[in-house]
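Here is the structure we will look at, set down as structure tokens.
Moving on to chain A:
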Amino acid sequence: GCSSTGSSNDVIKLGFIGPTTGDAAIYGSSAEAGAMLAAEEINAAGGIDGKDVEIIAYDTKADQTEAVNAYNRLRDQDGVIAVIGGTLSGETLAMKDIMVSDNMPVLSPTATAVEVTQDAPNIFRACFLDDYQGAAAANFSADTLGAKTAALLVGAGNPYSEGVSKAFETAFVAKGGSIVGTESYGTTDKDFSAQLTKIKEMNPAVVFVPDYVQTVGPILQKAKEMGITAKFVGADGWDGVQVEYADAAQGNYFTNHYAADSPSQTVQDFITAYTTKYDKVPNSFAALGYDAVYTMVSAIKTAGSTEAESIITALAATEHAGVTGNLKFNENGDPKDKEVTIIKIDGGELKYEATVVN
Partner candidate 1 sequence: MPVLSANNITMQFGGLTAVDKFNLNLEPHELVGLIGPNGAGKTTIFNMLTGVYVPTSGDIILNGQSIIKKSTHDIVSLGASRTFQNIRLFKDLTAVENVKIAYHNFIDYNMIQGMFRTKKFWIEEKKAQEECLKLLDIFDMGEYANTLAKNLPYGQQRKLEIARALASDPKVLMLDEPAAGMNPNETEELMNTIHFIRNKFDITVLLIEHDMKLVMGICERIIVVDYGKTIAEGTPDEIKNNPEVIRAYLGD
Partner candidate 2 sequence: MLKVKDLNVHYGKIHAIKGVSFEVNEGEIVTLIGANGAGKTTILQTISGLLKPTEGVITFNGENVNKMPAHQIPVMGIAHVPEGRRIFADMTVYENLIMGAYIRNDKEQIDEDMEKIFLNFPRLKERIKQIAGTLSGGEQQMLAMGRALMTRPKLILLDEPSMGLAPLLVDEIFNMIQTVNDAGTTVLLVEQNANKALHIANRAYVLETGLIKLSGSARDLLVNPEVQQAYLGG
Partner candidate 3 sequence: MDKSKRRAYIINTIAIIALYIIFFVLIQTQTMNKYFIGIAILTCIMIIMAMSLNIVAGFLGQMALGHAGFMAIGAYSSASFSIALFNSGTELPNIVVLILAMAVGGTIAGIFGILIGTPTLRLRGDYLGIVTIGFSEIIRIFFVNFQPTGGAAGLKGITKLVNFNNVYWITIIVIILIFTLGRSKQGRAIISIREDEIASESAGIPTTRYKVLGFSMAAFFAGIGGALYAHYQAFLEPSKFGFMFSIEMFVIVVLGGLGSLTGSIISAIVLTILPEMLRGFAEYRLLVYSLVLIIMMIFRPQGIFGRSEFSLTTAIDALILRKNTKNTVDGGES
């Protein structure tokens, strides 16, 4: 290798790791798109003390081995000084031990599993933890929607879906509600009629479906066809559902990082810039990828150095007001006091409904 001795002088190299091919491509490529947009904006605004930020992005195919290879390469061949990633919990956990022993400054935009940041002083994340928004959704369902009964529809084998729904269950029961049934589906399932038929019979007030748009969309569509009247509630994976599944999602709620109709200039600018650049509406992955880069860059600026230890120290103390809210970290490296926004889907638009802080 020729560039194995740290970053060269005129650019500051950051790594990005996430799946951009294979089954999970949609997550990695959204987060990557957000990250790239942020870097572009930062460079247009003068970069870091005049140096451009360069993001080197590697695909993982959502495969743990690939993730480790990608990370090793970013470190040894490309000489990045910090990493944005991984995008999925699994790939991030696979890289965790090496990242920790390298003391690499890492900010994962979207890895939600609890262990990602545990015992890892150099690893941070921008997203909520699973329990965090699960509880928020439960509180909202119980308090605001006044639901006494809820059914869970969970993606089995999908840690995100399982984690969030477990948190929902705990919080909902703590509020005195009862879970009338839990149905699950496999990660590659496309046919949900069997499960929904059963849920219809249970007749709950709320159905909690924490999953991503491409799964939630068809579920909502089918539910509507079957005439299920319960309210559907979801989590940040729903972001984007208003575009293609507006009818089916009408009148339902989900927890998110920000509201598209928020008066915040940051949010509006982001949405405009993203839509212009990519010709599509950003989802939560894109927003988190975007914020992660800004946060990391802000920490590097504060550190005034490309040296790992000072970036980590700076990161731990950083506070960044981003699209997804005000990001600052607790001692674990997880977001602290991050607000959960409740969104209502109305007429193909995402409408701000409430803000919940756990």
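Quick note on selection: all candidates are chains of the complex that A comes from, given by their letters.
Going forward, a residue touches a chain if its C-beta (ideal position, glycine included) is under 8 Å from a C-beta of that chain, and two chains touch if they have at least 3 such contacts; residues count from 1.
The structure presented is a predicted model; accordingly, all values stated were derived computationally and were not measured.
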Touching chain, any copy counted, for chain A within the complex - options 1, 2 or 3 = 3
Across the complex, what residues on chain A touch candidate 3?
-> 1, 4, 20-21, 57-59, 61-66, 68-70, 72-73, 75-77, 89-90, 93-94, 96-97, 113, 115, 156-159, 162-163
